[in-house]
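Before I ask anything, let me first share the structure, which is written out below as structure tokens.
Left out: one protein chain. Kept in place: all the others.
The block that comes next holds chain A.
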Amino acid sequence: MTPFRYTRAVAAGDALRQGGQAGARYLGGGTNLVDLMRETIERPEALVDVTGLFHAIEETADGGLLIGAAATNTAVAEHALVRRRYPLLSRAIVAGASAQIRNMATVGGNLLQRTRCTYFYDNEGSRCNKRRPGEGCDAIGGFNRIHAILGASADCVATHPSDMCVALAALDATVHLGSTRGDRRLPLTDLHRLPGDRPDVETMLEPGELITAIELPPLPLAARSTYRKVRDRASYAFALVSVAAALEVTDGRVRDVRLALGGVAHKPWRAWKAEEALRGQPATEEAFTAAALAELADALPLKDNGFKIELARRTMVAVLGELAGAGA
């Protein structure tokens, strides 16, 4: 680990001033950033600890939920309103990591998790365009069973590892950002970037910008929602494919739907095409399959991950079928 300065922010203004300095990074639970610092993949000059700020989880005036960025994953997953109104979010969080990690990890930090690509992690022995832009990608010709099938580029095939973000993508969440230049909001689905030719730039955050909260809009159909994660062991593994979904069925037809995929792309993947294909359709396995296929039409397999296309289709269909059945 490269030596760094550590300060603990006591107020928002203080945090933004310090975080705006060159070489500074915000520190949440440290469950990913500190690991990456140990590998010397991340070498911040200063860490500004923001875990003392923005803890609250509060209902908004319109019946949504405002979740402070420093709320721990455990606090969100266990929150009564989250469990009642957005069960998919609660399930997504507990599907990730371990209880110990969830107790430390913050919402803001979770959004900014970096990929688990093993070539990205191999700082000394492998090429990676995320770590050293332009040097090439060893994952493309190497082990890429866990890599992307959607939205990848010739420069990067990594996936975003978060479970929580997949649920947030399905929920139309908004990210609240602060900086010394002022505050702004972004739809969560616009926070993360596809790799393109700059896989080192992973989000739309500007230098010094701090995630201060996540806002969930009121979304009645999310009361019937779920998250399903498919992985290589029963717990403590990243998703090969995950599906976050909410479904409202009236008179046998899909009235509304939210659908997002994890483990398939450089960002939490909102399945806009599948949603579009489903609205107004009968809630049948055929329609679910057609919708899943529509979403996966552009999927491209690598050497080892072709199974993910089939797995994503099956998992989407099963999750939608389960939600449709639950409403019957």
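Here is the rule we use: contacts are C-beta pairs under 8 Å (C-beta built on N, C-alpha and C of every residue); 3 or more make two chains touch, one makes a residue touch a chain; residues count from 1.
Convention: contacts and distances are computed from a predicted model.
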For the chain that is missing from this picture, which UniProt protein name fits: "Xanthine dehydrogenase family protein molybdopterin-binding subunit", "sn-glycerol-3-phosphate transport system permease protein UgpA", "Probable septum site-determining protein MinC" or "Beta-lactamase domain protein"?
"Xanthine dehydrogenase family protein molybdopterin-binding subunit"
With the full complex in mind, choose from A:Glu45, A:Asp183, A:Asp232 or A:Glu286 the residue touching the hidden chain.
A:Asp232
Kindly state which of the options A:Arg193, A:Arg224 or A:Arg314 is in contact with the chain not pictured.
A:Arg314
Interface residues of chain A toward the undisplayed chain are 1-3, 38, 40, 116, 118-119, 121-122, 124-126, 138, 141-143, 145, 230-238, 240, 307, 310-311, 314-315, 318
